[in-house]
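Quick one: the structure is below, questions incoming.
Our next item is chain A:
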Amino acid sequence: MIPSITKCKRVLLIVCLFLFPLTSVVLAQENDDEYAALVESGKKVYEVRCLLCHGSKGDGNGPVGIIRRAERNGRVLEIVPRDLTMAVFRFRTTPTGCLADDQDILNIINNGVPRSFMPAHEKIPIQEREAVKEYIKTFSYRWEEEDPCEPIAVVKPEWVGSSKSVDKGKIIFKEMKCGECHGYEGKGDGPKSNDLKDDWGKQILPFNFSTGDLKRGSTPENVYITFTSGLDGTGMPSYEDSLNEEDRWHLVSFTLKLMGKLDKK
Partner candidate 1 sequence: MIKKTRNTEGVSRRDFLGLAAFGAAILGSIGVLAGSLRFVKADVYSEESKKFKIGKKENFPIGTTRKFDDKNVFIFSDDNGLFAISAICTHLGCIVSPSEFGFQCPCHGSRYDENGNVIGGPAPRPLEWYEINQEVDGTLFIDAGKAVPQGTKYLFA
Partner candidate 2 sequence: MQSRFYLSLLLISSLVLIAFMGIAFNREMNPEWKKYQTEYKDFLVKNAKDASTRQRAERIQIGMQQIYIKSLERSDRCMSCHRGVENPLMAEAEQPHRQHSGNYLENHPIAKFGCTVCHRGQDRATNMREAHGEEHTHWDFPIIPSKYIQGSCAQCHDYEMLRQEGGEKVARGEELFRQKGCQGCHKIGGKGGDLGKDIAGIGSRPFAYFSMKHVVGDHNLYNWVKQHFDDPRAIVPESEMRVFLTDEEAELLTTYMMTFVTAEMPRNYTLIKNVIQPKIDGESLYKMYCIACHSDGRVSLYDEIFKRTIPAIRNPAFTRSIDDEHLRTIIKEGRKGTQMTAWKVSAAGLTDADINKIIMYITMNRPEKKPEPFGFLKYKADVRHGEELYNIRCEFCHGAEGKGGEGFLGINLRNPAVQKADPEFLAITVRDGREGTPMVSFGMKGLKLDNQDIADMVAYVKTLSQKK
Partner candidate 3 sequence: MSNSTQTGLGKYKENLLSIKKSFLGSFLRSGMPTSDKSRTAVVVNNFFLHLHGAKTHTNTLKPSYTLGLGLISFFLLVIAFISGGFLMVYYSPSIGTAFNAVKDINFVVISGKLMRNIHKWSGEAMIIFVLLHMARVVYTNSYKRGREFNWVIGVVLLILTFVLNLTGYMLPWDQLSYWALVIVSNIAAAPKELTDIFGITQYFDIGGATKEVLLGGTAPGQNSLTRVYLLHIILLPLGICTALGVHFWRVRKDGGLSKPDIVGDRETGVAFISPPQKTGGIFPTHKTYGLMELARGRTPAVDNDVENTVTSWPNLFVAEIAVFIFTLAGVIAYSYFIDAPLKEFANAAIPENPAKAPWYFLGLQELVSYSAFMGGQGLPGLAIAGLLLIPYLDREQEHFGIWFSNRQGRMVAIESFIVGAAAVIGSLAFVINFGWFRNWWPKIHQLWIIAINPGNLLLGFVVAYSLFVIKRTGSTRMGAISLFTMFLVCYVILTYTGTVLRGPNWEFYWSASQWPIH
């Protein structure tokens, strides 16, 4: 599914460009001027706050360009600002392949993304954030074409984090070969970890459980969503089909253990 998007990227973009004026006409007809004003104000905020990195077209080619971060092991990782024109988001609550829902985008705007220099914008007025969210949606046709999916239902069982569950999770971690990327001890140093690329062809690193928090937050629910929805655009697939819900929760227990979240209690 994802490769097909990549493949048709250029075609779609062209189509998108053609469709853009058309859709705005449609939009204008369907919604009142209020919406247009919202997008317009979103654009202004975007230009001041977001354009530096994400670029005027939302393609991630802002003036700041590529950010370089030297990892602890000395390797230099290039961080590219998110290309918003694909509407592919990693941190969603929706199933894989779906669009992110509004709250997901707002969450990222609000909380930022740790270790990627995307700052948190909680301090700016909520209207501005809403406006920017709407403006971001104008970068991709997908927001027009597709309907947002239902968010994944998360019901955390009580036994998550129990030592039994951790043990089961450990077995699943081994069976699912998570260690090939994340390292057999969860330190992000698996055999494949050095040559992982994302859909934009840039090098990325598998998560090292021994350092810091997950980018979307480290609550058990967040971890569960990551397993269920996958991180679209990266090598982290969705395990919705390959693992049943219970197993995924076991895996959550084990990852929490790896992150040291269970020790503090």
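Regarding selection, all candidates are chains of the complex that A comes from, given by their letters.
Some points to look at:
Keep in mind that, in the parts below, a contact is a pair of C-beta atoms (placed from the backbone, for glycine too) under 8 Å apart; a residue touches a chain by one contact, two chains touch by 3 or more; residues count from 1.
Only a predicted model underlies this, so the values are computations on that prediction, with no experimental measurement involved.
Only one entry among 1, 2 or 3 touches chain A in this complex, and that entry is 2. Contact residues of chain A toward candidate 2 in the complex are 48-49, 51-52, 62-65, 67-76, 114-115, 117, 119.
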